[in-house]
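One protein chain omitted, others in place.
What follows is subunit A.
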Amino acid sequence: MPYIIAVYDVDADRTHLFLKLFRRYLTHIQNSVLEGFITDGRLQRLRGEIEALLEPHESVLIYEVSSEDYVDRTVFGTDPKADDTFL
């Protein structure tokens, strides 16, 4: 299952649309940055939703890591993602 980092750079008055989309799949880490595990099927669906939402001059980047083993995260300060299934 891929681990992805998504970042977006869009019009200021449209950021909430992207945040809203990504929040359904991933954990919000910082302004315009989200990450998390996602299944291949859901990633494909997410790609489609991004395409549909995007305006010509805007961009979204998805960094995909093929396996959990390759994720080496160093966090300075508090980790917004720690234990996100226990609330």
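Throughout what follows, a contact is a pair of C-beta atoms (placed from the backbone, for glycine too) under 8 Å apart; a residue touches a chain by one contact, two chains touch by 3 or more; residues count from 1.
We adopt the following convention: contacts and distances are computed from a predicted model.
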Among "Thiolase domain-containing protein", "ArsR family transcriptional regulator", "Phosphomevalonate dehydratase large subunit" or "CRISPR-associated endonuclease Cas1", the UniProt name of the subunit that does not appear here: "CRISPR-associated endonuclease Cas1"
Sole contact to the chain not displayed, among A:Arg23, A:Arg47 or A:Arg73: A:Arg23
Contact footprint on subunit A, counting only the chain that is left out: 1, 19-20, 23-28, 36-39, 42, 84-87
